[in-house]
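In this view, the complex is presented without one of its protein chains, the others remaining in place.
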Amino acid sequence: MTLFDFIQMFAKMAVVVGLALSSVPFLVWFERRGSAWMQGRVGPNRVGPFGLLQSVADVLKLFLKESFIPGHVNKFFYLLAPAIALAAPLGALMVIPFGSHAMVMGQKVVLQIAQIDSGLIFLLAFAGLEVYPVILGGWASHNKYTVLGALRGSSQMVSYEIAMGMSILSMLVIYGTFNLQEMVAWQGDSWLGFIPTWGAFINPIGALIFFISIFAETNRLPFDLPEGDAEIVGGYHTEYGAMKFGMFFLAEYVAMVMASALISTLYFGGFNLLPGFGLLVSWVGGYTDGSPDALQNVKAAFEFVSILLKVGFFLFVFVWVRWTLPRFRFDQLMDLGWKVLFPLSFVNLLVVIFMSYFFVS
Amino acid sequence: MDNLNLAFLFLGGVAAFLSIAMLLAKNPIAAALSLLGIMLCTAGLYGMMQEHFIAAIQLVVYAGAVMVLFIFSIMLLNLKKEERDFKFTTPSFMATYTAGIVIFIGIIFQLLVHYDLFKSTMIPGPFNTAEVANLGGNTKVLAHALFSQYYLSFEVISLALLVAIIGAVVLAKRKFD
Partner (left out) sequence: MATKTVNVSRPYTWQEKFYLFAIVQGLLITLKHFINGFFLRKHNTIMYPEVKREYSNRFRGSHFISVDKNKTENCTACYLCQTVCPAECITIVAGERESSKNPDGVKKEKRPVRFDIDSLRCCFCGFCEEACPKDAIKLSGKYEMAATSRSDTKYDLIYLKREVKGRG
């Protein structure tokens, strides 16, 4: 590994992790102001311009609070849970490609941290680890509410992982690869010149099922039963305070970012340029020295902007849905997962297999 | 000693430490989580061998599914009593302990004699990293091997799993009827 490799790897990690983490205060702000707007309120607007520094103040408060550990908890696992909560979605983010490649000093830099051949499975593996903080935090806190939240959370996440996996499998059949870069490249075409061949247009039912299960996986409303603040206080993180709670809070939003990145990569063309961006690329490219490297860099920059816009849109949808739908009851949640989404995704998978067998090959 | 060997020693050492911790843990959840740690270390070892697919599958299946069910069932069952009554000095524990050590030493001895671990170098299999990358990545190679060369064994194993599932359903049904 040369020094260049090391530096570019480090820079990519800094960009992805930095973006994921620094988007959280903005997301929290947006969650609060967005909810206010949706409910005809004004929302936090006192701290900083448009209240943007509100979450900075909140984080500062969380940092300065006494780091209190209740006496009845299992200390090791109690402290381990928030760490895993944050590590799992950040780990999953490292296989998301955020651009084709850039040319730096004549060398090709692939804009993806870990160029793993089976990137999707890897991503799923890390997403699967998100169950552990819920279980561990709930169990280690020795509290009825936290255990209830942990039980709900783990069963919910395990159940919806099946529907999610099935809908991903149907996309694997279509793309014929585990490699996320190849998947995105597959979606780079267009029909009739303007309709992009995004996965969501090819496999809409799969996209819908995936989208619904993603909500359950990230514990967002309408599936936020592990937290269920109306019934079980705070769910699995009832006993957490100060920055340990902050870590769970951070993890929830990083998981949202990860989920949005995943759905935009799998179903919405990933870093492919948004319709109309091609013109923009050639326009900006006219101002460069016109070398292929510079043009490629301009393209990579717009690809990065494209995926950022897509991720931003899905983050907006996360907030939007949260402030529209009420929470499901637990049996309704399980019914939806096992009796509707699981059979539907299975049938969808079979249909996709038959279609691709008869029509594509 | 290069970086890979260091990583191997680290992962292997953590795995070995966690195995002992799992055996000695009084708390069932702690034991299950040690097992989870071993799974993660194994996945890391696979990843180190450039077998990303196997590593990811290890994580998905063992860490993501099997261990969750383990911990889930441990949490649902009340294992306080076992935790309290468990003693390291009972005769049965001592007997198992001794037998385990004897078997372990036997295996190590056999390995040393059979493979001559310290003298000759290991014979690598038909695939190495460069060749796998040449053939289109390890996922492809694995799929080809699994669904052509080892097709029969693959199907037999899935049949065995099916039998296990049906057996579990039958047992559960008899209990609840």
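Note that the chains are named A and B in the order they appear, and that numbering of residues resets to 1 at the start of each chain.
The rule is short, and it goes like this: a residue touches a chain if its C-beta (ideal position, glycine included) is under 8 Å from a C-beta of that chain, and two chains touch if they have at least 3 such contacts.
Just so it is clear, the structure is predicted and the values come from calculations on it, not from any experiment.
The chain not shown here makes contact, within the complete complex, with A.
Only one of A:36, A:69, A:83 or A:351 touches the chain withheld from this view, namely A:36. Of the listed positions A:281, A:294 or A:321, the one in contact with the omitted chain in the full complex is A:321.
Residues 34, 36-42, 320-321, 323-325 of chain A touch the missing chain (whole complex, contact as defined above).
Keep this in mind: only the chains that are shown with their structure count from here on.
Centroids of chain A and chain B (each the mean of its C-alpha atoms) stand 30 Å apart. Residues 27, 29-30, 33, 36, 43, 52-53, 55-60, 63-65, 68-69, 71-72, 75-76, 137-139 of chain B are the ones touching chain A in the complex. Those residues of chain A whose C-beta lies close enough to touch chain B in the complex are 74, 77, 116-118, 121-122, 124-126, 128-129, 131-132, 135-136, 139, 147, 150-151, 154-155, 158, 161, 178-179.
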